[in-house]
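Every protein chain but one is kept in place in this view of the complex.
Then we have subunit A:
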Amino acid sequence: MAPTPPTDAELDTFIRARLASLGIDLDQLPAGTTADPVTGSPGRDSVLASLRSFVRSTVTALAAYQLPAPAGTDPAVAMALSQQPAPMLYPSISTEWRDR
């Protein structure tokens, strides 16, 4: 059974905990939704809202992605086949190096 998606409050806790684990304190930003008048930095509530949206869209979409196997592949081996494409940081460079 799929887990229940996190609530806003749970995501806020996750985001703050994740950032704190990296040593980043969101409280450096102004409270609320008003931007800092001098630096233009957004308020932390605005940032949290944006970060929640990011987790729900980008993180979820990427995590759910399964590389496709060729059409007609036996489902029993499709997951194993999807592990085969190597991650590539620089596709154009690696293409040249592989003399495609």
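Criterion: a residue touches a chain if its C-beta (ideal position, glycine included) is under 8 Å from a C-beta of that chain, and two chains touch if they have at least 3 such contacts; residues count from 1.
Simple rule for what comes next: contacts and distances are computed from a predicted model.
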From the options "Enterochelin ABC transporter permease", "NitT/TauT family transport system substrate-binding protein", "CRISPR-associated protein Cmr3" or "Amidase", the chain left out of the display has the UniProt protein name "Amidase"
Full-complex contact with the absent chain, from A:A2, A:A31, A:A61 or A:A76: A:A61
Residues on subunit A facing the left-out chain by the touch rule are 15, 18-19, 22-26, 28-29, 35-36, 38-42, 46-47, 50-51, 54-55, 57-59, 61-63, 65, 67-68, 85-97, 100
